[in-house]
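A single protein chain has been omitted from the complex, and every remaining protein chain is retained in its original position.
Let's look at subunit A:
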Amino acid sequence: MEPINDDYKNIPGWGMDADPENEPTYPIKNYTGDDHNRINYERSPQQLQTVEILKSIERPSLSVVFGTTVPPSGLSGMIRRYAFKHSEDRYRHWLPLIMADRINVCEGVISDVLHGHFPNMIKERGWAVEWKYNRARFVKKIGIATLIAAGVAALVCKTVNDR
């Protein structure tokens, strides 16, 4: 996009106080002025797209390379596709992604079971090392979790019985 005022260099005083030493990003950024060329730089050949990639709508095309692991699928994939219709500025982008992550966990358990693999939750959560190195706190945590679960169960039972 061209500047609206293409005669800006004739504005009185234009550039007279510019101080090239005032570069707070140095040395993290070695300013070259290339930023003004925007995305018009030499790119490597484009990686071929072989799986579905959800692209940010804040860029015009895929980056030259990208990861191909775990393409979107199932209900979580549908939610992710919705999220990627919105910019990274929007809650409509991030909150659905967080929800999709939680649904994806359930999908993972279902997929495991359908493939004949019953996930070993105790092993996957590394509880053996908690038991070995942190037994008192671990027992306390399990106790609190059990109490909360029992309380919720009792509340549900009472509500059902009252009806």
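Note that in this section contacts are C-beta pairs under 8 Å (C-beta built on N, C-alpha and C of every residue); 3 or more make two chains touch, one makes a residue touch a chain; residues count from 1.
As a working rule, contacts and distances are computed from a predicted model.
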| item | value |
| --- | --- |
| Name under which UniProt lists the unshown chain, selected from "MucB/RseB-like sigma(E) regulatory protein", "Zinc-dependent alcohol dehydrogenase", "ABC-2 type transport system permease protein" or "Lipoprotein" | "Zinc-dependent alcohol dehydrogenase" |
| Listed residues A:D7, A:E21 or A:D35, member touching the removed chain | A:D35 |
| Of A:L75, A:I98 or A:I148, the residue in touch with the unshown chain | A:I98 |
| Subunit A residues touching the omitted chain (full complex) | 24, 27-32, 34-35, 37-39, 41-45, 47-48, 50, 53-56, 58-59, 61-70, 72, 76, 80, 83-84, 88, 91, 93-95, 97-98, 100-102, 104-105, 107-109, 119-121, 123-130, 132-134 |
